[in-house]
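With one protein chain held back, the other chains of the complex are shown just where they sit.
Per-chain numbering from 1; labels A and B assigned in written order.
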Amino acid sequence: MARSWMDYKTGAWVQWCPGCGNYGILNALHRALAELDIDPSRLVVVTGIGCSGRSCYYTKANAMHVLHGRAIPAATGIKIANPNLTVIAEGGDGDMLGIGVEHFVSVGRRNIDITVIIHDNSVYGLTKGQAGPTLPSWWRTKALPGPNLHDNLNPLLLALASGYTFIARGYAYHVAQTKELIKKAIEHKGTSLVQILQPCPTYNNLMTKQWYEERIYYLEEEDPNWDPLVASPEDFKSKMSIILEKMIEWGDRIPLGVFYINPAKDTFEQRLEKVIPTYREYPPAARPVAANGKPLVDPWQVFADKIVKA
Amino acid sequence: MQEARRDGEKSPSRSTVKMCAYCKYWRPNVFYPYIGYCEKHNKMTFDTDSCDNFEPIKVKPGELYWCSTCKTRVTGEEAKVLVRFGHRIHRNAYVDPDIKEELYSVF
Partner (left out) sequence: MAQNNVDIKFLIGGPQGGGIESAGQIALKTFILKGYQVIGTREYQSNIMGAHSYFTIRVKPERPGAINFPVDAAVVLDAESVLTHFQDVKKGGFMVYDTTTLKTKIANIAPMPKPLKDRLTAFFQERGLEPTAESAVKIAEENGVKTIGLPMKNLIREVAHKTGAPLSRVSKTLNTIGLATTLYLLGVEASWIEKAIAVHFAAKKKVVDMNVEAAKLAINYVDEHIGGPCCFLPEGPNLGKEAMLVTGNEIVAIGKTVGGLTLQTYYPITPASDEALFLEGHRNYDLAPWAAEALELKKLGSVVLQTEDELSAIMAAIGAAVAGARSATSTSGPGFALMNEAISLAIMAEVPVVLTLWQRGGPSTGLPTREGQQDLFHALFSGHGDNPKIVVASGDHIEAFYDAIKALNWAEKYQTPVVHLVDKYLASTITNVYREDIDPLKAQIERGKLVENPGPDYLRYKITEDGISPRAPMGKVPLVWTGLEHTEDGMPTEDPVVREQMMAKRRRKFETIAREIPDDEKAVLHGDPDAKITLVSWGSTKPIILEALKILEREGIKANFLQLRIFYPFPTEKVRKILENADLVIDIEQNDLGQAAFLIRGFTGFTIEHFVKKITGRALWDTEVALAVKKIVETGEREVVVNGGA
């Protein structure tokens, strides 16, 4: 019997504020997992710190709640140790693009096959609404004692520059569309990003539901021929300028959808397989480490290059 | 470098002595500068060797040179001053091709 999205709920009290975008994101995730029929026993959800960090307790999976900013490296370790698991790393814009931005960048360089979901509300909710990395400069939410002096960064461009091979943006209250984006991201082989715009009714009184909904539109609705697939140098030449234009667009109009898919690059797991022939069959988490309690290795054989012998 | 400037070795007049040390094709070993690599003949020679292909180094401002006395790179402007104090100026230094085997992790 196929799984229902209800099968991914854990029974824990979901403790977000009323009107929080996280509810939509969580539901979209559960629906995506159900439609992909992913076995919760083979699913890993790693979260950082922040409102979104609680997501791992609300999704039936192998859950791991780690440190602020460190969901991606933990997910990286898990995926490399067992490439047969489906691995998702979730965090807010502060978590992924502030304290953890070095990992956000570096995972792209590896193109490791995990899905990164950013719950992007431009504020730090759990600490009373400080400016997040995606809040534009000079904006001042009610929660701030003064205007934000930092410019906002563009997560899509950063992901592109870092080597992500799937880049999408969704909107938290559009569950059906966001579900589709998450599904495609999980199915993609390589590092995928889904940035999900999310109002924070408690602390962000500027980027509200109404504010977003006056601006957002879907790439493929506006342009029925929209094609984010960049599989060859020819594709790159013909499509990148428009993809970049859409990634940069922000203000009166905010595009949503899949911006970029590059299926041509090796995943990190494939790269490892090339240098460690036994990797796929015997990855670090699923291989013997001993034979009847005795070591597998005779150092005099494996490290024979250190033997001094005339 | 300042100290060394005052107290470089006394060298013969560069324009008249046609030895490898003053030739533009010659790069001294980074550690032992009395032996070096001749780019013209693709071989190692000694600083006091000489041959008919000798061409003096022309020091130009804005370019980088190797001062084997200071064991560092200097600009053309600096090189012109250092030469007067007897320092040896070369286009670059020569490093053994397998130097990696000799190096340590240092930071």
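In the analysis below, contacts are C-beta pairs under 8 Å (C-beta built on N, C-alpha and C of every residue); 3 or more make two chains touch, one makes a residue touch a chain.
These figures come from a predicted structure and were not determined experimentally.
Across the entire complex, the residue among A:147, A:263 or A:299 in touch with the chain not shown is A:299.
Across the entire complex, the residue among A:34, A:56, A:143 or A:261 in touch with the chain not shown is A:56.
Within the whole complex, the absent chain has one touching residue among A:32, A:51 or A:74, and that is A:74. Note that of A:2, A:149, A:176 or A:290, the residue touching the chain absent from this view is A:290. Where chain B meets the missing chain, the touching residues are 1, 3-4, 6-9, 29-32, 34-35, 37, 42-44, 46, 69-72, 95-99, 101-107.
Within the entire complex, the positions of chain A that touch the omitted partner chain are 12, 40-44, 46, 56-57, 60-67, 69-70, 72-82, 84-85, 102-103, 105-106, 272, 275-279, 282-303, 306-310.
Rule of thumb we're sticking to: only the chains that are shown with their structure count from here on.
Between chain A and chain B the centroid-to-centroid distance comes to 55 Å (mean Cα coordinates, whole Å).
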